[in-house]
Each structure stands twice: as C-alpha cells, then as structure tokens.
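Removed from the display is one protein chain of the complex; every other protein chain stays in position.
Chain naming follows the written order as A and B, and within any one chain the residues start at number 1.
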Amino acid sequence: MKMKKELSGYVFFIFALSAISVLALITLFIIARGAPLIAKVGLFNFLFGMEWAPSQEKFGIFPMIVGSVSVTLGAALIGVPVGICCSIFLTEFAPPALGNIFRPAIQLLAGIPSVVYGFWGLLFVVPFIRNYLGGPGLSILAGAVILAIMILPTVISISEVSLLALPRQYKEGALALGMTHWQTIYSVMLPAAKSGIVAAVILGIGRAIGETMAAIMILGNAVALPSSILDPVRTLTTNIGIEMGYASGDHQQALFATGIVLFAIIMVLNASAQYIVRRRGK
Amino acid sequence: MIIAGSTSVQPYAELLEEAFAVYAENTLLYQCTIDIQGGGSAAGLTAAETNVADIGMSSRELRETEKEQLPYIFEIAKDGLAIIVHPSNPVANLTTNQLRQIYTQETKNWSELGGNDAAIHVITREDGSGTRSAFEELVMGKTEGIHPKAIVQNSNGAVRLLVSDDPNAIGFISLGLIEAHEGQKEVKSLKLEGIDAIPENVKNGTYQLSRPFIFAAKTEPAGVSKDFIDFIFSPAGKAILAQEGLIV
Partner (left out) sequence: MKKIGHMGGKIAKTLIWFAALMVLALLFFIIIHILVKGLPAIDWRFLTDIPRSMGREGGIASTIVGTLMVTAVAIVIAIPFGIGSAVYLAEYTHENIVTRVIRFSAEALAGIPSIVYGLFGFIFFVIYLNLGWSVLSGGLTMAVMILPTIIRTSEEAILAVPNSYREVSYSLGGTKWQTIVKAVFPSASRGVFNGVMLSIGRCIAETAAVMLTAGSSLGMPTSLFAPTRTMAVHFYILALEGISMKNAYATAALLIILIFIVNVAANMLMSKISAKESVKAKR
C-alpha cells in the first residue's frame, strides 16, 4: 500500500513537470532561432534601429516597440476605467437580473475569436475614425478601442473577484461609521482590493500586448514612428503575424528575435503581476 | 500529396484541385486528395526543399539559390498587378513615375495628380510577399524603397477591402480580384501609362505590371503530381485559370 502511494506521487510529479518543461522548450526554441540574428545585428541596433526592411537586411524594431507600447497604453486608458466601473457595477449596483445577463455576456465577450473583433473594427471603428477624425482610419486609436474591448473580460472578472473577496466587515464597518455607499466603495473597498485590481490591469495589458490577429486587421502595420494617434503603426506581434508566412533565412530569424523581445516583455509583466498578488497574500 | 506556398496562388490552386479531383475520378479512374496550403511563397518553397510539401507555390520569380534546390519549375500562369483606387476617385491614369512618387511619398496629395485635395493613403503588401517584390521590381526600381509610413496589409483581399472603403486610398492587387464578388464594394483599376489593366494587355506585353505564378518541385513530378500538373496545362485547366482573370 505504501508503494502505491509513493508511485502515484511520482506519476503526478512527472505530470507536474509538464509546465516547466514546456516553458523551457518554448524559451529554448525561440531563443535558439532568434538569438543568432540579434548577435549578428547587435542587440542595440536591433532594439533601437529605426528601419525595418528585411529584404535590404535592415532589422530595427524600435518603431514596433513604440507601436506596441502606444496601442497597449491606449487600450489600457480606455479599457481599465470602464472595466473597473463594470466590476463595481457587478458587485455593488447591478440588480440580480441584470447581473445574470451581464456575467454570461462578459464570458461570451471573452470567448469571441479575436479575428471577429478585428473584422468588426474594420467595418465600424476604422471608417468612423477616417470619416470623423481624419487619417486613414487604420490607426493607434482604432487599435486601442478594439483592444480595450478585448481586455474588458480580463479586467472585469479579476477585479470583481478581488472585490468579492473582501471581508464583509470592511463594508459593514464603513457603512456603520456613517459613510455613504459611494464613499465606502471609493475609500474603503477599492483601496482594500487594490492589489487584485492592479494585477487585473497588468494581466489586461499583457493580453493587449499579445493580441495579434485583430491588431493586424486594424492597425495599418506601417513600420514608421507614429506622429499622432491617427497614424498607422505596427506592433511586435503583428510584425510576426504579418510576415511569418513569407519569411525565410535571416528574415525568419528576425521574426523569432521579435518573439524573444515580446516574450521578455510578457515575462516581466507577468512576474510583476505575480509579485503583487503574492505580496497581497502575505 | 501537399502543395504549399503563396497565398496569392492558393485560391487558384484550390479551384484547380477541385476540378482535378472530379477529372481524376471520372477519367483517370482513381481518387485522390491534394492538400493546398497557404503560408507564403518563401515558406512554400522551403517546404518543397525540405520535402514537407511535394510542390511549392510562388508568386514571384525564383531566386538562383532556390532554382538550384528546386529545378522543376512550372509557370502555371501570369498574373497582372492592378493599381486600384476608390470608384469615386477622379484620377484614371498614372505614369509609372507618378506611381513611384506616390509610393515614395514625394507625391502626397491627390490634387497633384488632378484629383481631389486630399492626402493619399498609400497601401502596400508586407515585406517578403511575392506581390510586393514584383511591385518593387517593376515600379520602384533598385534604388528607392516604399515609404515606411505606407499602410501594410498581408493579403490581396485586405488591400481591396480597404481601398473599396476609403476614397483616398491606393493599392495594388492581383488582376483577377478587381471585380466585386457578392458582398464586396467596387474598386476602380487605374490605367498605367494609358494602358488598361486587362488580361489581353498583359498577354500582349503592353501592360507592364505582371508576375508569374510558379509551381516548383525538387524531383521530377510523378504519379498524382504529374497528372495534376498535366491537368493544369490541359485546355480544361487553362480555362479555369483564364476564367479567373489570369493569363495562360
């Protein structure tokens, strides 16, 4: 009997190694493919080079880093406040019937393929911007709006969970002290749930940085520094998505190298989200 | 059997495969499935070199190194590149020089070309695309590149969709895709140096913008591969391609 117990433990341990091994494999293969090009071009030239023209051996991804940052920032600026409002709505204001529509709706929102969002953006958001704000329509702004919608489920569900996790006494105590409902939310509940909400924001940002297909469809993908939010940009993900099909040799390696940069950014974001969550745990 | 490569060639290869399956069943008396894969010219040629695919599809001329690896080359058709704008755009004709200056952004406003006073929204394909390299070769010449601010889309269809929707846009797509299919809006194709972008003019050489659609293989096609390629070059195969606006 003892044998069996130990055996099952080993079996589960082997299963449990799957996540580590897969992460190691991914890291290894992406780096092995991309690093030679970074070594050849030079890390500084690769990260801060302004020109991307693989057919002329020019591999600079700075405009794409700017693109990723600006689109993600825009998405966060729109999506985070709206998302937090929705989570407060769900935990504090929503009549049960509305909440019962809202939650599955958000779940569905999370499940819709990103290509559908991209297509919808192309049909409605892009022409709106072109007709009323100017420029070609395919732009940072269009991307920010669509990605904001796409990160809503992440922001809403994680913020809601952290608001719901607060001990009831917080709210009851604050109300007993004569605070209004809003004062309670604003000065007691939100600060108490802060770390969870920050984690929600970081994960939302991670999703926005990582999005590819929708971004390809609505960002315009131009490889130049944008001068306004109405300019088209290319992000790190779309650079890979749009050129992977045709790339070979150095060009393909450069796309894997772009993947390394993306990978590094996501790892830093994730580690900070985990750090924040864990600090709350203590 | 797997055929992989250019997304420009893929739709036509799918049409051919469909007809070939019927022909094989009725005339050659065997059943077969041929998988047609996208992925892009370079990926398809690499796949053929490494035997991942039996045949690679390319929408540009093969480079010398590729020709060494893939000596069996079949040009199944020629495809014209059409310069397209919104139907409401009054400009009807461009010279190659004007076209080049649009893509280098020396010309920034349609009024400089006799059109409305509006900024030109330049749309191009991604670096590495066969369609783009054909355009660069034929229009831009060796020295000048397409301006980095140009909008980049990764398919003929995406370029067409944008141009059909934006009164100030210009783009280039496969000649066979100008016509609006159900659900699509119209686009207008421009004359180049006064010559209409129609298959006849590509065929007789007066319309300059064209590139080949190529099937390339590592070993001499045999069996199903050979039958399929024979079918493509038969009158029935050619008729299918011609009907889609390609030049055979």
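Definition applied: a contact is a pair of C-beta atoms (placed from the backbone, for glycine too) under 8 Å apart; a residue touches a chain by one contact, two chains touch by 3 or more.
Keep in mind that what you see is a predicted model, and the values were worked out from it rather than measured.
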| item | value |
| --- | --- |
| Contact with the hidden chain (one of A:Leu23, A:Leu43, A:Leu77 or A:Ala176) | A:Leu23 |
| Positions on chain A where the hidden chain makes contact | 1, 4-5, 8-9, 11-20, 22-23, 25-26, 29-30, 33, 81-82, 85-86, 88-90, 93-94, 101-102, 104-109, 111-117, 119-120, 149, 152, 180-183, 185-186, 203, 206, 209-213, 217, 237, 240-241, 244, 255-256, 259, 262-263, 266-267, 269-271, 273-274 |
| Chain B residues that touch the omitted chain in the full complex | 2, 4, 7, 10-11, 14-15, 18, 33-39, 50, 52, 154-158, 160-161, 177, 181-184 |
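Heads up, the rule we're going with is that only the chains that are shown with their structure count from here on.
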| item | value |
| --- | --- |
| Mean-CA-position distance for chain B and chain A (Å) | 35 |
| Chain B residues within the chain A interface of the complex | 7, 38-43, 45-46, 121, 126-130, 133, 145, 147-154, 158, 161-162, 165-166, 168-169 |
| Residue ranges of chain A in contact with chain B within the complex | 51-56, 63, 122, 126-127, 130, 136-138, 216-217, 220-224, 231-232, 234, 241-248, 251-252 |
